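Heads up, one of the protein chains got dropped from this complex, but the rest are sitting where they should.
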Amino acid sequence: MYRYDEFDHQMVADRVEQFRGQVARRVAGEITEDAFKPLRLMNGVYLQLHAYMLRVAIPYGTLSSKQMHMLAHIARKYDRGYSHFTTRQNIQYNWPALDRIPDLLEELASVEMHAIQTSGNCIRNVTSDQYAGAVADEIEDPRIISEIIRQWSTFHPEFTYLPRKFKIAVTGHKNDRAAIKLHDIGIVIVKNDAGEIGYEVHVGGGQGRTPFIAKKMSDFVPAAQLLAYLEAVMRVYNMLGRRDNSYKARIKILVHETGEEEMRRLVEEEFAKIDATQMLTVPQAEIDRITAYFADPDFDASLPADSAALAEARQADKAFDHWVNTNVVDHKKDGYAIVNISLKPIGGVPGDATDAQIDAVAELAKTYSFDEVRVTHEQNLTLPHVKRDDLKAVYDVLAANQLATPNISMISDAIACPGLDYCDLANARSIPLAQEISNRFQDLERQYDIGELKVKISGCINACGHHHVGHIGVLGVDKKGTEFYQISLGGSADENASLGDITGRAFTEDTIVDAIETLVTSYIDMRQDDERFIDTYRRVGMQPFKERLYAE
Amino acid sequence: MAQHSAKGARFQAVTANRLTDGEVVYFTADGQWAENFTAAEVVEGAEAADALFARATPADFESRVLGAYLFEVLEDGAAGYKPASVRENIRAKGPTIRLDLGKQAAI
Partner (left out) sequence: MRSNRQLIIDAQAADNIWNYLDEDAGLDDTPSIISLDRLEAESDSLRQRNAPLGVIIRAGEKQGEDIHRVAPFLDMLQVVALEFPIYRNGRSFSSARILRQELCFAGEIRATGDVLHDQWQAMARCGINAFEIDAKISLDEFTQALGELSDAYQPAADQQRGILWRRHGL
């Protein structure tokens, strides 16, 4: 994975000192909260219901064991002993004190981490595929260009005060695990007929109040020209994006209101100007330097495809066998596997982990996964390169730390935003609903029968729980002081991206889980062959589900 | 911010978050910011509410707190008052899914 050079270290150190000065000026009353707020946001510091919240960046979701150990240490020293992994591959702390955050950031800097641009109207964390570098049939490791984009977008002087936040995602695989079509800019790595790497660029996706699937702006931007192209998109957005209404300020609205054709023309016109200067042509030497950091680790090439030890362990331990079925995915190399760690224990808080759990995963990464761990968009973790021979040993440690729930992509692997239990923006609580669904459907056999079912819960219209792209999406709303829950069906964040359709009348706290149960049994009644929930929905449509949902 | 409606509210108090550590605080009758909801000064009627808010937010109030606002409270028998909204109840106590965290843990 990428390692900072002296320049990277200096940039982060400068930023820590700058923020330390800004905090000092705020505390001394030399700047107003109004002027301080954008500065603290650009350093990932929110004000939430109970306390400040700090969002630490995890670039394209990749961490070393040393970094994981530091995250655990931060939770102990500056927070309440736990943390939360987010739907953008970042990590959030819910209780840091403002006047200690500069020290916290200094400690993070010592392990090449930061909270730069994790909030505010600037370019945010570039997210990517949690299986990068581990999965077969990858066109190129998406983290290479993600790292280049990260550097280009950091402290970009022109794009620090955009109309609104800006999110970029990259996938290097035909199966999109990075939800690129739901991002302001989504990039798909492709190869042309000459075998050259290039980028398919999509613009204007997003969820929130007005969800949109991104429009493809370019089929193929050559690698060396990608930054020039991105700069063109950003400049068009910075100039033309609406600033009169913050609910209409994202680029998705600009694309929608301008029209795809005209938007493309504007971008191409600006791109031509920028490209002509050659100032943003990425040097091959830099591409090569960064590529080297993402080379394959030292895989043992002598391993057979199948592991006798694994087969034996699966025979002997039914729980382990289930876990392998649901949580382990094929690796590109014989003898290896990708391990998904569920942060959705039955009845637990989705995406939360204690300091001890984070330390345990760090050790597993170091011992069994070439010192690498990933954060997913679905509030889980991934160990990318585990020998099949080692799966049982890894499982035993996970099980001992309540990290071995065998439910990846099952109904109990729901996403929930922090919601009204934590968040200043929320209208309803989301975590308790995820817990109730998890408890109701905890029976493993039942979950396996149901199969893949992605439930996503948001506590307000900002959609941080990604409910628009849930197979079953739930939006918490507030009606006259009471929490209600609105259901949508048929959303999907992958390469067949779709936005969910609202079923109708919202449900109360008391009836929402029954409603979900009704949807599940409807699906089981109607499904054909190997259809997943989403497949059945796409075949039969809303009507049959709606009828059963609202039947008296 | 959501659920801030104090429109038509009869009883109101002022809350904010402490600048240094973000702790939820309530404006008291003697001009302090207290951590406990029970110490909040409660007033009746819109005029009194505006006056309370003005008292709570003098020119230099941002040196102590941020995000100050009025919120509705309801009479609660012997306990005095309680916050009206789900949100303010959660702020007064802590996250409902972690009873070991927030103000409720101290109780």
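Think of it as A and B in the order they're written, each chain with its own count starting at 1.
Note that a contact is a pair of C-beta atoms (placed from the backbone, for glycine too) under 8 Å apart; a residue touches a chain by one contact, two chains touch by 3 or more.
Remember, it's a predicted structure, so these values are computed and weren't measured experimentally.
Asker: For the chain that does not appear here, which of the shown chains does it touch in the whole complex?
Answerer: For the complete complex, the undisplayed chain touches A.
Asker: Specify the residue from the set A:162, A:221, A:506 or A:534 that touches the hidden chain.
Answerer: From the options A:162, A:221, A:506 or A:534, the contact with the absent chain belongs to A:162.
Asker: From the list A:89, A:128 or A:238, pick the residue that touches the absent chain.
Answerer: Of all options in A:89, A:128 or A:238, contact with the hidden chain holds for A:238.
Asker: May I ask which residue of A:48, A:64 or A:121 touches the chain that does not appear here?
Answerer: A:121
Asker: Could you please point out the chain A residues that touch the chain left off the display?
Answerer: Counting over the whole complex, chain A touches the hidden chain at residues 5, 7-8, 10-11, 14-15, 17-18, 21-22, 31, 35, 38-39, 121, 148, 151-162, 227, 235, 238-240, 242-244, 273, 277, 279-280, 282-283, 285-286, 289.
Just so it is clear, only the chains that are shown with their structure count from here on.
Asker: Hey, which residues of chain A end up touching chain B in the complex?
Answerer: It comes out as residues 26-27, 29, 32-33, 47-52, 80, 95-99, 349, 420-422, 424-429, 431-432, 435, 460, 478, 481-483.
Asker: Can you name the residues of chain B that touch chain A in the complex?
Answerer: My answer: residues 1-3, 17, 19-24, 60, 62-63, 66-67, 84-87, 90-91, 94-98, 101-102.
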